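Take a look at the structure set out below.
Here the complex is missing one protein chain, while the rest keep their positions.
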Amino acid sequence: MSRKRLGAPLLAAGILTGLVLVYLGYEARTSARPNLALIVVLAIFTVGFIAAGVGALRSGAHPDALSGEPGDYRHAYRLFGIVGALLLATLAARSYAVPASFGQFGHYRGTAPKDAQKVRAPQHQGRKSCVKCHELQAEDHAKDAHHTVECENCHGPAPEHVLVDATKKNIEKRVTKEWCLVCHRKLNARPGAFPQVSWRDHYKFVGVKDESIECIKCHDPHRPLFLEKPITEARLHPLVHRCRDCHIGEMDEKKALPKEHPATFECSYCHEKLTKHAAESSHPDVRCTTCHLFIKDSDYAGRIVRNTDPRFCLLCHAKTDFRSSKAKGIDWPGHLEQVKADTKDEETPCTKCHGLHDTDPAKKTAAGKEKP
Amino acid sequence: MNFVFPNEAHVTWSVMIVLYPYITGLVAGAFIVSSLYHVFGRNELKAVSRFSLASAFVFLLFAPIPLQVHLGHPERSLNILITPNFSSAMAGFGFIYNSYLLLVVLEIWFVMRSDFIARAKGKGLVPFICRAVLLFNLHEDDATRRADHRIAKFLAGLGIPMACLLHGYVGFLFGSLKSNPWWSTALMFVIFIFSAIVSGISVLIFHYFVVSKINRWRIDQGCVRAMGRYLWGFMIIAVALELLEILSIAYKQTEEWEVLDQLIKQKLMITYVVLQFGVFSLVPFLMLAISALFKLGDRLTNALVWTSATMLLLAMIWLAIPSSGGHVNAGVRAEHRIDVSIGSATVYVNGRRLGQTPVTYVGTAGEVIEIEVRLQGYATRHERIEVRPNGTTTLTMEAQRSSESQRKLP
Partner (left out) sequence: MSDDTGHDPKKSRRDMLKAIGVGAGLLLLPIGRVKADKDDKTADPDYDWEKHYWGYAVDTTKCIGCLACMRACRAENDVPAGYVRTWVERYSISADGTVRVDCAKDEMKGFEEVKDEPVKSFFVPKICNHCEKSVCNQVCPVGAAYRTKDGVVLVDTQRCIGCGYCVQACPYGSRFINPTTHTADKCTLCYHRITKGMQPACVQACPKGARIFGDLADKKSPLSILLRQRRYRLLKPEMGTHPKCYYIGLDREVI
């Protein structure tokens, strides 16, 4: 291929880059961050291509005899004139079409963040807004195990109710067992320390035969454990691990630990007398942590709960028509009358008459202390 | 693992996106064939040089339509010209496409000026249109023809890098995307250009035979043989590049290979390996090799070349489709479950009653359906959902509220 033939493509490339350069130059005047490096590189290429193209075109004789004679280009002027006018008009029109604030902070419409701020009013108002009116539930809720769960998690966001008209009472109440299981279903992926149940096992443990019974029949959603003291103030306690905290799957907890196993605590390591005593008393099959809920506060510390609220004991001991468990069922507060207690107060802790670990009332001394 | 992020279960770039590179590939290829004659003096291609221009023009006009159909807001598509973001390869679309269209129009104007003048004489609509196209200047002599010829040559030369740009930038668009290991390769730009030339020559051969048969033109055998040879040569390069890309990924076996390996061995085994490489590449290769290397009779050569061209056109479709990663799920039967948060609502799909929730709609993956969910005491919900295999949609029903909408809060 002779040098002459290269002339046209080279010139073409030069004109192309030149056009891009013109546009970028135009853009650079109004843009926040003009890409100067690109412009300089393109300028070099443009000049190079055009020079090479023109040089090649002018060199030597073209085998095509046509180039020697002049051509008549007048018919082309009209065409190129129209094309040029159209291009200019497009560029001019473009300037009007660009939004006013475009490019102010970058290659975007400057007023766009403001639009993003105003896209909608916040829907979720947070616990603080519910607490203002619903003091009773808020008090209960803040003390108990669900204290970190947002009200709106179970009740849905209700901005109209909170901000506009509190008489609009179309608030959701998600109360089915399926709903509780969304969080509390036993899953391998859930951290072992988090309270989770296989609901059939749990129902078997508490003696519920009817599968349609909802969790809230026993557990008040605002006070699932009926804690008398705020959970955040429960006593600090060294970390107590169960097998599930590290191991996934069912483990035989009665098996002896292998030699290289990391140190774990059993309650009896520190509370030897008490655990022995409890093992011989009325709650021998119940683990310490069933009543003394252990909460893992962080990787370094935990808290242990002591709860003498009668409703907590009633979680197992309430006599109901849907449950029949090994735990002796009683009628509350009818039980107080039955045993002719000297108080009719429903909030009387069971431990007033029944001991802490040995629950035979006969074993209590007059001072209310347990006999060892 | 076969995990896709939940948002990626929806295929965003589908058939419409695939069509655009395919069509611009045809355009670029056809134009380059025309330029082979006008600039590089390949006289054996003279017969199709103008035909290819017309071909390119027509395809080019059609090319943006699938893109506009794909866009969420086609009415805003001019934004690409108004505020183009030059860090994005896609921003080139407006300028490159429009300037290329302008170039093709100008080239046709100059190349076919004599034909327009011949048709412009007389009364009637068509002559009037021809006169309008000529801008009412019908003067013609040797000098003007020389001028036309030179300008056409110049434009044809200008058009070669522009054609490469037109199709190449689409390749760059795919190839520069680091988040998709299937596409991300520096070779993509080059693959696209060569596959464009292949499909361009193929479509020209295809059309040349079809149009010649319809209009009973005499087929220029020299041209056909030449196109067959060019097709063979460019096809070898294009397929080699494609193979090179996939083989180099297969050899390096970096992390993304596990996903690609599964994809090729399972979902894409038929379309990619068997059909695209096996049937639609190997067979045309052999046919074109035979017709190029051996001196066969005219009819046999024509048959081989035409069949190869058609098969390569189809191969290019398959090249584009798995490359775009689109519709791997399409056509798959999908059961999509529809449920509500509270109570049991009645579900209507595309106007027809489906049943009471929880209800399962059986359709095809990727299908979009309009559902209406009605529940006594709650606001009726209208939704458009995309059907996914084993997908579930649960709608939260809001109790009937007053006229003041929840969204208009201060």
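Chains: A and B, in written order; residue numbering restarts at 1 for each.
In this text, a residue touches a chain if its C-beta (ideal position, glycine included) is under 8 Å from a C-beta of that chain, and two chains touch if they have at least 3 such contacts.
Remember, predicted model here, so these are calculated numbers, not experimental data.
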Worksheet entry | Residue, one of A:I44, A:C133, A:A166 or A:L187, that touches the chain absent here | A:L187
Practice prompt. Touching the hidden chain in the full complex, which residues of subunit B are there? Just list them.
Written response: 1, 3-8, 10, 12-13, 17, 67, 70-74, 76-77, 79-80, 82-85, 87-91, 93, 143, 173, 177-180, 339, 341, 368, 383-386, 388, 390-396
Item to complete: Identify the residues of subunit A touching the omitted chain, counting contacts across the whole complex.
Response: 22, 25-26, 29-30, 70-74, 77, 80-81, 84, 87-88, 91-92, 95-96, 98-124, 126, 146, 148-150, 152-153, 156-157, 178, 181-183, 185-191, 194, 248-249, 299
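By definition in this document, only the chains that are shown with their structure count from here on.
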Practice prompt. List the centre-to-centre spacing of subunit A and subunit B in whole Å, with centres computed as mean CA coordinates.
Written response: 42
Worksheet item: Touching subunit B in the complex: which residues of subunit A?
Response: 1, 5, 8-9, 11-13, 15-16, 19, 23-24, 35, 66-67, 69-76, 78-79, 82-83, 90, 94, 97-99, 102, 107, 120-121, 123, 156, 159-160, 163-164, 168, 170, 172
Worksheet entry | Complex contacts: residues of subunit B adjacent to subunit A | 39-41, 78, 81-83, 85-87, 95, 99, 102, 106, 109-110, 113, 134-135, 137, 139, 141-144, 146-147, 149-151, 153-154, 156-162, 165, 342, 396, 398-402, 404, 406-407, 409-410
